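Removed from the display is one protein chain of the complex; every other protein chain stays in position.
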Amino acid sequence: MNQMDEKLKRALRRRNPSTGFADRLLARMAVDGIDMTPRIERPKWSWPTLRWAAIVTVIAITVTGISYRVHVHRSQEAEARIAKQQVMLALRITGAKLRIARDKVKAVGGEQTTPGDTL
Amino acid sequence: MTLNGAGFAELVREHQSMVFSIAYRFLRDRAVAEELAQDVFLKLYGELPRLQSPDHVKFWLRKVISHRAMDHARSAHRRHEVALDEIREPAACPSRRDPLLEASVRKLVASLPHQARMIVVLRYQEDMEPHEIGKVLGLPTATVKSRLHRSLAVLRGKAERLMGEPIR
Partner (left out) sequence: MNRIGVSLALLILTAGAWPQQLKMPVNLDRLAAKASETTDITLNGRMLQLAAKFMNDRDDAEARSLVKKLRGIYVRSFQFEDEGEYSDSDIESVRSQLRSPLWEKIVGVRSKREGENAEIYFKGDASNQIDGLVIIAADPKELTIIHIDGPLDPSDLEKLGGDFGVPRVHIPAKPKPAKADAP
């Protein structure tokens, strides 16, 4: 390997994304409604466990109304963000294909294959 | 391939560096590279049933992130591609012992036209052979080889002018 190759390998070595990249991705998938949570084992039930479960359930129901509204808003934001990305991708693909068609028309020397096909 | 949630998370952690880095070395924008990398992994989740093996996943990831990064560069910068011999040199003239030398090399790479730049990134970051690069970018092997050869010649010339001495 020559000097230039070595310099390029060193300069272009892999870098890591910021900490928590995978966790952020999984959180985003959860917001988007993609179920990624692993199954949890059923605990061994006892009366103290059941009592605490009941208390936790009551608290959970109380805050569900608030968190649901937040979830809906975040879901809409996430949905809109993805829609925007898809729109931009669709427009880029459209542009690329229009460009290819234009180049093909030029390649046949500007000969119009159908009326009005200048691009 | 089918994976449960934990399996997919593991797959992301295994390949996140590769995917992020291809975009980062190409675009030199950490935030955009992370965003593109996240989008690619999101898409990967939907594609998994169609991918047949770990090698296929790796090939697919390299292919999609390469194209996404080049698409982003085309739409974000909106500038005409420059011929290889019109590349401007970075202004700084670093010392040989200065760690900024690597940064200068990266700047030189960043000034290459999009396709040539991606070929160099895949060659030197991912250690891919020209025929593998051709499959990822949808180019004939001969085209990859000739663009790589020209790019290296240009990079070598610019680097030598920066350094003030020949580089083998």
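Letters A and B name the chains as they come in the text, with residue numbers starting at 1 for each one.
To be clear about the criterion, a residue touches a chain if its C-beta (ideal position, glycine included) is under 8 Å from a C-beta of that chain, and two chains touch if they have at least 3 such contacts.
It should be emphasised that the depicted structure is a prediction, and the values quoted were computed from it without experimental measurement.
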*Go through subunit A and note every residue touching the omitted chain.*
76-77, 79-81, 83-84, 86-102, 104-105, 107-108, 113-114, 116-119
*May I ask you to list the residues on subunit B that touch the chain which is not drawn?*
47, 50, 60, 63-64, 71, 74-75, 78, 138
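One rule holds in what follows: only the chains that are shown with their structure count from here on.
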*What residues of subunit A sit close enough to touch subunit B in their complex?*
2-5, 7-18, 21-22, 24-26, 28-29, 32, 34-38, 85, 88-89, 92
_For the complex, give me every residue of subunit B touching subunit A._
4-6, 8-9, 12-13, 16-18, 20-21, 24-25, 30, 33-34, 37-39, 41-42, 45, 71, 74-75, 101-103, 105-106, 109, 120-121, 123-125, 152, 155-156, 159, 167-168
